[in-house]
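With one protein chain removed, the remaining protein chains of the complex are shown where they sit.
After this line comes subunit A, so read on.
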Amino acid sequence: MAMANARTVRLLSSGLNDRDDEDEILTPKEEIVSSTEEEEDSDDELKQKEEEKEFKHRSLLNAIGALDGRSRKRPRSEPSQEVSVYNLNTSPGTSLEEEVYAVLHGSKFAERSNHELSVAEEEALKAMSVEEARERRKELQKMRALQSYYEAKCRRQKKIKSKKYHRIQRKAHDRSEKKQLEELERVDPTAYAQLLFISMYFSSQERLTLKHKNTGKWAKGATRFGKHNPQSVQAINEQLQKNKDLTTKISATIESDDEEEEEKGNGGDWMKTDKGVSIKPSLSDINNPWFAGEPKIAKKKENDTKTDGKVYHKLQPITLKQDASDASSDSEDEQDVDSMKPVRKVRFFDEQNSSDDEVEIRDAKSKNLQPWQPLVKRTDTENGLKVDNEDELDRNSDDEEIEQENKNTPTKVSSSKKISEPVADEKEEVHVDPTKFFEIESRKIQSEKPDFAILEDDADEDEQRITIQQAFADDDVVSAFSKEKLDKVDKDKPKNIDLSLPGWGDWGGSGIVPNKRKKKKSAAVNQLPFPFTNAQQFERSIRQPVGQTWNPESTFKKLTKPKVSTKMGSIIAPITSEEAFEDKSKTKKGHQEITESGQMNFTKKQTKNQRKKSKGRHQNKKNHQDGNK
């Protein structure tokens, strides 16, 4: 088919040869004929689309060429005539026939009996002159060239092996993203909230799964065998880092506008944080019990989110692509040209799916839009997140209008506040069930009273009861109060303290009876040992633990320091009278130091001579030991 197209192209007027020349410039080694094949080869979707459009275009041109009369000989009208004859005779029976019929008659490409040209051909003639077509093609070629340049650039960058470069790139990317996010937070808190919610969703997903946790087959192998391979180590680290990044909590506060707060300042305390309104209620949480009371709101919100439809995770307007698609869409949706004008296109890249979701959003000015949708409205500027002042003003006024209009219909932003209202109301209202009351022992007065009086009272009481019942419908304050009181009483009561120790006696299990015949080894002394004067003293000394389990390191060291320490290979000379009578506090050079705690250290003193010799001797001693072994 491509060949045929090429041929037709050749047949076309000389002006079209310019294109071939340009193709030659782009791909000098390719034949002119295979210019379309080249297009087929390219794997890019967009290119394919373009190709298709090109083909359409060309078919139109063919149609134009047909008008020249050189290709008039084509036996095209004959089968159609036949069909029409056939059609006259028989009406379409099967669905296939119907389809064929529809194609033949309904399509604008279908030939008409009384006209020389089909509708499409006529339109094409009207729509485009050769000049225009040429222009258009040039444009497209330019676009394609640009795109290929860009792709080449990307490929080149991707090929760069320098980690530093990529790190820098990544960081820059992160930075810009962060900036965008901040901007978004400032400009459009709701959208930001939604983004946050989505990222929270992903982080929760991450927390639930074992992904990126070094539990996979590869990770296990890498940790085991690739320990010394820096690359695999780095890969593992990266994985872990990813996990960490995903699982770290994101600050869940958004700064809300003061104006809004003032406007709807009746929000409950429970949803407020220091900085602003917590995002929780603004997200439509079906499980949230606060929404359960007002199913309408919830439903509406759900619908709304559905109309929003897609997950707006990351805002990344790519101008080039957009342009390209715009360009292509022009020819594609010709019939929509008029209606497209108010629509702005924004491209959102869902990070996870990496599939491009194109979303078309009508201008916010249209009144059917709910005011919590400015998510898109505000972000839909050509260059990322810029917001025009005009737009902002418009939005504000719009919001107000909508507020006034939809005062009764709960909006998403205000819903979070409104939800809390019943809480406050509930607290103010007191529901009393008159059937439940405290029974206080009534003292019977020993007097005679006429019965009728009592009867009257009864009637009165009944009436009163009913009114009370009506007044405090469906809540029993009394039982609540009694329950509260009971709770308080319970709280004040002395409680059984659980003295069981964790882990102790767990091994044996319950219900173990000790063997009576087994001899019990008593760990007790028969007599009170010498330095102690009473049993308590001794017991206390035993109870005081020495080990590291109970004492800090320094204390442990102090407690376990041996009373006498000697060093192998150092000669301990007898004490001298000077040392013996020296002031102990001044003793420093003494060969033996008796510390405060009565500990003796024989390791310190050595005269210079001794030290010199003892080094060698120490060595000898060591040898000695070795020899003994």
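Keep in mind that, in the parts below, contacts are C-beta pairs under 8 Å (C-beta built on N, C-alpha and C of every residue); 3 or more make two chains touch, one makes a residue touch a chain; residues count from 1.
Criterion: contacts and distances are computed from a predicted model.
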item	value
Chain left out of the displayed complex - its UniProt protein name, from "Aspartate aminotransferase", "Mediator of RNA polymerase II transcription subunit 20", "N-acyl-aromatic-L-amino acid amidohydrolase" or "DDB1- and CUL4-associated factor 13"	"DDB1- and CUL4-associated factor 13"
Absent-chain contact - pick from A:137, A:242 or A:567	A:567
Contact with the hidden chain (one of A:93, A:494, A:511 or A:547)	A:547
Positions on subunit A where the hidden chain makes contact	204, 207-208, 501, 504, 521, 523-526, 529, 538, 541-543, 545-552, 556-557, 559-562, 564, 566-577, 580, 592, 600, 602, 609-610, 613-614, 617, 620-625, 627-628
